[in-house]
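Complex shown without one protein chain; remaining protein chains in place.
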Amino acid sequence: MSYLADVATLARKDLRLELRARDTLPAMLLFVVSTLVVFHFTLPRDASRLAAFGLLWVALVFTALLGLTRCFAAEREQDVMDGLVLAPSDRSAIWLGKAISMLAFLVAAETVALPAFALFFDPGIDGRTIAGVALADLGICAVGTLLAGMAAASRARELLLPLLFLPLAIPIVIGGVGASVAGGSRYVEFLALYDAIFAIICWASFEYVVTE
Amino acid sequence: MIRAQGLEKRYGEKRVLRGVDLELGRGGFLVVTGPNGAGKTTLLRLCVGLAQPTAGELEVAVPRGRVGFLAHEPLVYRELTALENLDLYGRLYRVPERRERIGMLLERFRLWDARRERAGSFSRGMLQRLALCRAFLHEPDLYVLDEPFTALDDEGVELLGRELLERRERGTFLVATHDPGRVQALATASLRLAA
Partner (left out) sequence: MSSPNSRVPALAALALVAMAAAVAMVAFFAPEDADQGLSQKIFYFHVPIALTAYACFGWGAWKALRHLWKREPGADLESYVAIHQGVIFGALTLVTGSIWAKISWGVWWAWSSNQLVLFLVLFLFYAAYFMLRFSVEPGPRRANLSAVYALFGVALIPVSFLAIRLANDFIHPTVFTSNGPQMSGRMFATFCVSWAAMLLLAGALYHVELAGKRLDSRLRELRELLA
């Protein structure tokens, strides 16, 4: 149970840092709304449901990417990572704590993005879309946080994270758009499968991302 | 507690450590000296587990949670207060009686009055003291200190000296410094690294 306590400690730390610095979340909020406005102009008048939801997911993925780029910024800029890695807690707790705080930011951004989408575009937000978004968020945060940890160790950083993240995000986007557009529960089930598989891999391998 | 033989560390093409042997038994106090770039920091990072040697053998018989590491960087979050930083590490290191221990350390390093200020507003000397609080918080068995006297003013030097003296009995020390005079009295052995 001390594992969960560690995760809670770390997640709380990240939320507190964001509360003080206030740089990531406002940027994400502004970005997602601006993006949706831009998309209004890029979408033709008779655009289909599919096109509209497609753009929603593009907006969400890139907003998430914006947040993920800032994910380990504090640890990297202030060289604090060593302090966390040296602690006796399991290194995967670092990943889980970060992913949880990242999830909080993403959900906060979506509480603005989804109503904005419903406002700007024709198709409404229904339960299926919300389910899709919720499950996709888990996948995005799990995988994204680990990849952000990788990118933090590299020279290229901001350039590298989108390259690493986008191929892995393709199945998520397919699941998300499918959940909104197509019938049945297949897409939601698929997203759950994606989340389960990749969460386990991330949890098991984060140790190796932060150590030599 | 630490045994190393033929330690070597390469970063890409550059060889930072070459053929280093080291032995530190329980209760010992080993001072590592050498000019800048000799690899003192690298050696300490190897001993603490932040880096893996590229060659040679290294055995450290202390679990991670019982090592207190003072790095070049203070390893604290600028946006958090001194109290919050120490509380974070106190929880991660499962320090018993956390609040009391934190209070006591802040007191001993004369940081109590600044406890609610963000670490970002600290001077370099205060940051170093906070870093020392962090390293000492969990009463480690093995102290690995990288240039502990850096940035400390006279008062800081005195406080640290007193701390080291008090903890000398209860711990084992590996200290890198290019001012060995300060710890000469406590040392049991020394190791000089060539550039």
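Remarks
The first chain written gets the first letter, and so on, giving A and B; residue counts start at 1 in each chain.
Just so it is clear, a contact is a pair of C-beta atoms (placed from the backbone, for glycine too) under 8 Å apart; a residue touches a chain by one contact, two chains touch by 3 or more.
In this text, all values refer to a predicted model and were calculated from it rather than measured experimentally.
Within the full complex, the residue among A:Gly67, A:Gly97 or A:Gly178 touching the omitted chain is A:Gly178.
From the options A:Phe31, A:Trp57 or A:Tyr187, the residue with contact to the unseen chain in the full assembly is A:Tyr187. Seen from chain A, the chain kept out of the figure touches residues 50, 143, 146, 150, 153-156, 159-160, 163-164, 166-168, 170-171, 174-175, 177-178, 181-182, 186-187, 190, 193-194, 197-198, 201, 205, 208-209, 211-212. For chain B, the residues touching the absent chain in the complete assembly are 10-13, 15, 51-52, 54.
Convention: only the chains that are shown with their structure count from here on.
Of all residues in chain B, those touching chain A in their complex are 48-52, 63-65, 67, 69, 71, 73, 75-80, 84, 88-89, 91-94, 118, 134. For chain A in complex with chain B, the touching residues are 2, 5-6, 9-10, 13, 16-17, 20-21, 74, 78-80, 82-89, 211-212.
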